[in-house]
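Note that one protein chain is taken out, while the other chains of the complex remain in position.
Moving on, here comes chain A:
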Amino acid sequence: MMPQLVIYPLIVQMLLAIVLMFVWSKISWQRTISIVGSILNLGIAVWLFSSVWQHGSHTVQAGNWQPPFGITFVADTFAATMVLLTAIAGVAVSSFSAGSVIPARLKFGFFPIFHFLLLGLNGAFLTGDIFNLYVWFEIIIITSFVLLTIGGEKAQLEGAVKYFTLNILASIIFLTAIAVLYGLTGSLNMADLAAKVAAVENRTLVQVNALLFLVGFGIKSAVFPLYFWLPASYHTPPSAVSAIFGGLLTKVGVYALMRVFTLIFDVDPFLENVLLAVAVLTLFSGAVGAIVQKNIRKIFSYLVICHIGYMIAGLGMMTEIAIAGAVFYLIHDITVKTNLFMMSGVIYKIKANHNIKKLGDFYADYPKMSLLFAIPLFSLVGIPPLSGFWPKLSLISAGWTTENYMVIGGIIFASFVTLFVIVKLWGEVFWKTGEKLPETRNFPYFKKLTKMKKTQMMAPIIFLSIVSLYLGFGAENIQALSERIAFELMDNQEYINAVLRK
């Protein structure tokens, strides 16, 4: 067991990004390096995960400063799982970008920025210091701005203005919350804060501070009244970018919420009610938004919002089984959402259109591909035994025990609407006889692509579908993992001991 293992995922991504900058204009090199590097990173993430699974949490003190003074990097089971999922999504999207993003965009440094984004994600999952978390969040948003605007189309710039404004506002609120927290406790180390916040006498200010964190992370995870940047921007960039955004960016917010509200702040009844109300309204508004949209990527954007509600509901109920459900849903959601946005990219490459009213004939033209696409779509709905079903079971059972019937109602409503939306999508895009779309000139149609490109686009979809199938059919293992994570989150003493070396 090596403690330095914790920072390897960061080092690999940073080195990759730097190496990629040296081959700035050699696109074929960039593609190869990115894919090989992502596979290497996946290997390291698996190594980290298995090590954490066997030996418990790993910690590293940056510069060997004793905790709580230095910056700590902690890999507990939750962080290691998230790093593993980031690596899985990273491999998939890296390969998909190599196949689908046009060379003009790749020449503007798509791949280096992409790896800096993954660096920021890994850092946010692994850090044990609240200000360091802020820095990783900034790395995530600045890279996501660049990925969002690369190419500079009109829609992209408009979406980016909205995305930019709300995300930077979230960062400022987060920074304000950190300032207040530091003023109250004089510490930034999350494990140290756990004890110090509980001892603060000024409870009102602690509660206000908790709400500041809720709003800051709430904007980032796109919960009910704060989600408007998401459907305005996620459908504008290339599908590969939407895939990594839809899969991981909002989930970092959820991760941070779970971390902060299980470790630092006690969830009092008021906060619990706020979380549950937000969760139900998120489920409702995301689902209703998805019904009316016609652009396939906008439908998925609203479903991203809708399904954040499940995780917030799990967090709000604050029992071990509810958190386990939320974590399971998080694991399922990252694989499925990444896959869905990549799928929409393939559909766009084939038909040169995103409007579901104009699409059609997909099943007749590409039966095998349709079968493949059915896996993520039905996993999303949660048809048993596919992966979306199992976490809902935990969440609903937790809803019964804590007597939160509104939450159960919200979960069932959102599941039903998701089913409706997916059935509609299936009928419109796959079964319907579509109208004859005019050929767009100079458009890189799927059938004109080389075999290599086609493989690079289809392989990650197959890969993530297999992961989704494993999550469904191997649900017992994932449930065991989620329960262990939930146990560690609820009983945070192990985390604190691991960091502070008691």
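In this section, a residue touches a chain if its C-beta (ideal position, glycine included) is under 8 Å from a C-beta of that chain, and two chains touch if they have at least 3 such contacts; residues count from 1.
Note that in this section contacts and distances are computed from a predicted model.
Per its UniProt record, the hidden chain corresponds to "Multisubunit sodium/proton antiporter, MrpC subunit" from the list "ABC transporter ATP-binding protein", "Multisubunit sodium/proton antiporter, MrpC subunit", "Rod shape-determining protein MreD" or "Glutathione transport system permease protein GsiC". From the options A:Met21, A:Ile168, A:Val288 or A:Met490, the residue with contact to the chain not on display is A:Ile168. Within the set A:Ala62, A:Ile102, A:Ala155 or A:Met452, the residue that contacts the chain not displayed is A:Ala155. If you put the missing chain back, the residues of chain A touching it would be 131, 134-135, 138, 141-142, 145-146, 149, 152-155, 157-162, 164-165, 168-169, 171-172, 175-176, 178-180, 182-183, 186, 188, 231-233, 235-236, 292-295, 355.
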